[in-house]
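Single-structure report; data block below.
Only one protein chain is missing; all other protein chains are in place.
Then we have subunit A:
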Amino acid sequence: MSCALDERDFRRCCRLLLRRSKQLRDGWSWEPVQGSEEGYLRKTAVRSVFLDPEGSGSDSEPRASGPSGPGQQEEEEEAADTDRRVIEDEDEDEDEGVCGVSAGSSQVLQYEYHILHSCSYAAPVLYFRAFTQGDPCTHTHTHTHTHTHTHTHTHTHTVCWMLMVLLMVGCSEWFDCVLLRCKLGGATSSTTPQTKGGSVRISAKKRQEAPKILPADEGRSLSLEAMWSSVHPNYRLRLQSSPLNTISLQEHPLLGQPFFMLHPCRTEEVMRPVLQAAHEQHRPVNYVLSWLSAVGPVVGLDVPLKYSTLLSPAASPGSSSDTD
């Protein structure tokens, strides 16, 4: 059974997703390329995040560093732990275990998500970028994305979620704990280290400049460095030691601008059990939707559960999938 997604099937999955997105008013649109059949899905979202210029991820108390080995039992516990921790975060007034000392402020970020098709990997790929907006918010921040839906996921979604937790240890928490710092003013000095496993420090000079997030900082893009500096060192170690299973800054293949990209080379591993299960149960699967429900939350992109109710075979003939 092939886990490859060719371009034609990709477009078909996108059409289905789009139809449902319109019904749910979820904001996805199709951006064609120069009048050709090629294109990508696009969505923007505004998220209020808590910016912590003083503290860093390393100030937080250590978390479990991720699954230590194979074994379904272990994996499930790990995933459950993650979900639980995530929910706990939301209940706290401040991200105590995560932010550390701070006198930060909330900032509104404009996120843009693109889903493209990679012909090399026969898989969908997620690209995203974020910009600051002018308006600072009050200190009481809101998580505009939730993780509560993981507990009510269908079996398919739960499987995806667990697998993604395995593959991207802690990434979901990283974004959930909203330690995103924007790159302000000056940037890397020539001595900024990019270490394997150590904490990535923004240069001392920059920290002094960092504190205020003014309306004048409109349109600043999130830097890769700022992202990594917000990742807890334990997770950073794991992610940076296998740089191809992670997020990096890449040139958008259609637009030519810098975007963050979730590397697609492990997509088949994630999708295989999903497709297998669906195949055995004679259930149609929207490859792109299933994949998105797994990777999306990792980067703060919500995929409401209601999407999955589109694909009951009785509903419409066009929805049956032939991903086999």
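Assume a contact is a pair of C-beta atoms (placed from the backbone, for glycine too) under 8 Å apart; a residue touches a chain by one contact, two chains touch by 3 or more; residues count from 1.
The criterion applied here is as follows: contacts and distances are computed from a predicted model.
Its record in UniProt calls the unshown chain "Autophagy protein 5", which is the match among "AP-3 complex subunit delta-1", "N-acetylgalactosaminide beta-1,3-galactosyltransferase", "Autophagy protein 5" or "6-phosphofructo-2-kinase/fructose-2,6-biphosphatase 4a". From the set A:R12, A:R47, A:H114 or A:H263, the residue in touch with the chain omitted from the display is A:H263, counting the whole complex. In the full complex, subunit A touches the hidden chain at residues 33-34, 119-121, 183, 186-190, 192-194, 196, 205, 221, 223-225, 243-244, 248-258, 263, 265.
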